[in-house]
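The complex is shown incomplete by one protein chain, all other protein chains being positioned as in the whole.
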Amino acid sequence: MGPATRKTKIDVGILGATGMVGQQFVLQLAGHPWFRTTWLGASQRSEGRRYGDLSWRLSGPMPDEVADLVVEPTVPGRGPALLFSALDASVAGDIERDLAAAGHVVVSNARNHRMDPLVPLLVPEVNADHLALVPAQRQQQGWRGAIVTNPNCSTVFLTMALAALRQFGPSAVTVTTEQATSGAGYPGVASLDLLGNVVPFISGEEDKLESEPRKILGTLTGGRVEPHPVLISAQTTRVPVVNGHTEMISVRLDTKPTGEDVLSAFGSFCGRPQQLGLPTAPARPIVYLREPDRPQPRLDVDRERGMAVFIGRLRPCPVLGYKFVALGHNTVRGAAGAAVLNAELMAADGMLD
Amino acid sequence: MGPATRKTKIDVGILGATGMVGQQFVLQLAGHPWFRTTWLGASQRSEGRRYGDLSWRLSGPMPDEVADLVVEPTVPGRGPALLFSALDASVAGDIERDLAAAGHVVVSNARNHRMDPLVPLLVPEVNADHLALVPAQRQQQGWRGAIVTNPNCSTVFLTMALAALRQFGPSAVTVTTEQATSGAGYPGVASLDLLGNVVPFISGEEDKLESEPRKILGTLTGGRVEPHPVLISAQTTRVPVVNGHTEMISVRLDTKPTGEDVLSAFGSFCGRPQQLGLPTAPARPIVYLREPDRPQPRLDVDRERGMAVFIGRLRPCPVLGYKFVALGHNTVRGAAGAAVLNAELMAADGMLD
Amino acid sequence: MGPATRKTKIDVGILGATGMVGQQFVLQLAGHPWFRTTWLGASQRSEGRRYGDLSWRLSGPMPDEVADLVVEPTVPGRGPALLFSALDASVAGDIERDLAAAGHVVVSNARNHRMDPLVPLLVPEVNADHLALVPAQRQQQGWRGAIVTNPNCSTVFLTMALAALRQFGPSAVTVTTEQATSGAGYPGVASLDLLGNVVPFISGEEDKLESEPRKILGTLTGGRVEPHPVLISAQTTRVPVVNGHTEMISVRLDTKPTGEDVLSAFGSFCGRPQQLGLPTAPARPIVYLREPDRPQPRLDVDRERGMAVFIGRLRPCPVLGYKFVALGHNTVRGAAGAAVLNAELMAADGMLD
Partner (left out) sequence: MGPATRKTKIDVGILGATGMVGQQFVLQLAGHPWFRTTWLGASQRSEGRRYGDLSWRLSGPMPDEVADLVVEPTVPGRGPALLFSALDASVAGDIERDLAAAGHVVVSNARNHRMDPLVPLLVPEVNADHLALVPAQRQQQGWRGAIVTNPNCSTVFLTMALAALRQFGPSAVTVTTEQATSGAGYPGVASLDLLGNVVPFISGEEDKLESEPRKILGTLTGGRVEPHPVLISAQTTRVPVVNGHTEMISVRLDTKPTGEDVLSAFGSFCGRPQQLGLPTAPARPIVYLREPDRPQPRLDVDRERGMAVFIGRLRPCPVLGYKFVALGHNTVRGAAGAAVLNAELMAADGMLD
């Protein structure tokens, strides 16, 4: 099937457009074939200022197309119908709810509504069918709009790996993450804490990584998601890396597949984004690297425009069965890129018209 | 019991004295109350040169007491009876064997003889009784000398943690390490490989970490060591840290102790080095840090002169039972300091007279 | 004037294709509109091996178009007429000479022939006219081929800045560089030397930076280059940066221009690559950044595909007159990209037909 196309572009806005994830949204949407960024929201400090005059912290220049936009206040009912949310969790809960009530479709990267039973927590290759929660959400909340979320950055990569192995009955997972500093926003982690150091603690991260994959891998029945029974134990650490979370994963697979079975499952894994040819969908959602010392964040994280998960080092685990290493780009596939892909899926499914 | 004392110092030599671990031996032995470095060996390139004229790569100046020693060739039968080996594994096997045959006691950091059934693989707090292998070693090999080894750096820290928990029946462990670059020697890892990056592969390291602890925790019966049955699965990674290996550990304990039991076991753990008051023994071999984000290599690794293991973040593991973070100084407690403590134990036991 | 075009591609080879600069040549030439890489040379260790099976150390995947090339031995007279040299200085001198004698045009990044009075040391925006040395070179050496060189990485950026100011009579310069580790090749600088450290010494670098710009800025008269009289004092240091050399420059300008004059000179600087519309020429060779804390290597070095020099922080220098900060991409504009631009200039001038 060829790539999905659209005749006219959809106007979109970005909530929290001045933060690290907000800036990554700007990049992901620059030159997008379906979406056009026409509205940027941020905190009062930046309101009324030209976006091009604000601090830009990503590598390379700011895209020209947003430089002349003026940062707007967030008023439910105003601005584009489709809003990407890069809001901080300290404020996202209420604002997103109010926006949805006022008719906006909020495609959010914030954690606040992820575990809400009525809100899809989406990885389009894994659980595109969970979008079916939206009608129930609208009905029960009385909203004209909607909230759709993407998972925590670390969750995305683990979940895609587990989704490829779902056929083998994953029942237990231990995972240790080595997470990049861009995941903590700006200013985020102090350089004194990270230079030549690792910090074996990221607030709230282990809880998310132990619960979100179970919802995403869960089964939609009777209008609700039954969580997948896999047990997950996470240890999350911060390392002196700019972009890219690396995950050391051990997994118990109840059907005892061979190593070749597992490799084949990784290699053939794909989903609706690939079937629909969504604009930013990676050709292969999982890229298995055969070199013995890969994936590595500095060398691999930007491949496939940061939208794939890179896996390597599959080998037997004496305790659980198999172990391997996964890597993903935390601000792209783990945040802004994930949300944009969610919106593309919704557009292709006619949910944004 | 008061600290052990000696009337006269024992002359010691260092094999491989110009490498990173060799230099760390020099530091550990500077001003040592029992040992006096009188002999330094290195490869032909350095032979005949004044040690003080060679490159010194550790922080701070070289100790004065070795600067005027001239680097010697290694000739079995020459030099001090007690030799610390910082030799590279590519040459250590035969040289150490020849030295032991010629009457030297070789206290080695090299991996070559660690798993030899006749060679003690020693962590003095854990298996001091394994020194009883030495007489059998001498008899079977026909050696007047002996070889005694310390484990791989990562092994030391994991094993000390497991030894404290041995009473609870540890039966399965998953561990991910984040290892410092000093563990790879000099020049070791290229800066291009490590700046802003992690490398999820260290050659041979996972094998050692999965096998050595079982020997150390094993039971000496009938002149041989029966390995401990614990299953270990390791994922070892290199991170941009100078000194200090951090380990994220999950463990299944068959007797299901409470968290308080585990904390108490860590806090009260000690062994013969503490009982004997060995000169470089840490007062507490395991230091539990209660701050939620510790231990951290840059902040904690030099505490207790690098001879203790620092543990933190004990919490339930949904898969195996408990999880926690351990940290140790890889070139001190994980290498040179470990060997020196081994020699102190042997001296206190009258094995060096 | 529109961009230069060509009807057929020119076959090119890369000498030293497996090193860091060699790999960067591969990237620069991938998809190049005028050149097509058909030949890769490297040391005996790699001869006969498929390039795609060798280690690739740059971010992102190896370009497909070279993966199936087999690494060839270097034999004068064999392979393409046009060869890019990424050879190490320890071997480049004789090999390049032999190749030129056998009819190859060697466009070299090696330092060996740079200061040879008959060899152009080229920055196309600055001294394109120095290509006129080539006929004399051929005649005096009796070569059918030729050697053309680009400068040391740090030299390029300083020289482009000085070239823009040449009209103001630069007579004295102090420059301190903070150089990226990719400039040292692979394995290059050990991570133990660079993590959390700076090394205030790069072998031979200060000499190059003090002499090469004088040749490049020099005047071609009577078949030889009269060096520019500017005095340069360099202090070169290595810092924990992957790509991008930053230079803190003070300069005495004899005509005492105003700050606006200097800014205007930077902004309007261009040369033959821009006039000819060479394929990889940056639109503006010097980009002045007005933010007070720029340029910064991580944020700016990849702009303009790494082919421009980024300058910022122009301000009065109490000692020499003006000071500013310059940044360039050391393996692109400072090495492989510089050589490719040299070859483009030669092609546009009909020297490769």
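Quick notes
By written order: A, B and C. Residues from 1 in each chain.
The rule is simple: a residue touches a chain if its C-beta (ideal position, glycine included) is under 8 Å from a C-beta of that chain, and two chains touch if they have at least 3 such contacts.
Just so it is clear, the model here is predicted, and its values are computed rather than measured.
Per the touch definition above, the residue from A:G196, A:G244, A:P257 or A:G337 contacting the chain not shown is A:G196. From the options C:V75, C:A89 or C:V319, the residue with contact to the unseen chain in the full assembly is C:V319.
Remark: the omitted chain is touched by one listed residue; of C:G22, C:G41, C:G79 or C:P295 this is C:P295.
Looking at C:I10, C:A30 or C:M248, the residue that reaches the missing chain in the full complex is C:M248. Among A:P240, A:P257 or A:G312, only A:P240 touches the chain left out of the display.
Within chain A, the residues in touch with the undisplayed chain are 20, 57, 181-182, 186-196, 240-242. Residues of chain B in contact with the chain left out of this view: 57-61, 195-196, 242, 298-300, 302-303.
Those residues of chain C that touch the chain absent from the view are 172-174, 176, 178, 193, 195-201, 210, 231-233, 235, 237, 239-242, 246, 248, 250, 292-299, 312-313, 317-320, 323, 325.
Please note the rule applied: only the chains that are shown with their structure count from here on.
Annotation: 42 Å between the Cα-based centres of chain A and chain B.
Each chain gets a centre from the mean of its Cα atoms; for chain B and chain C, those two points are 48 Å apart.
Multi-chain contact residues, meaning those touching two or more other chains, occur in chain A at positions 195-196, 242, 298-299.
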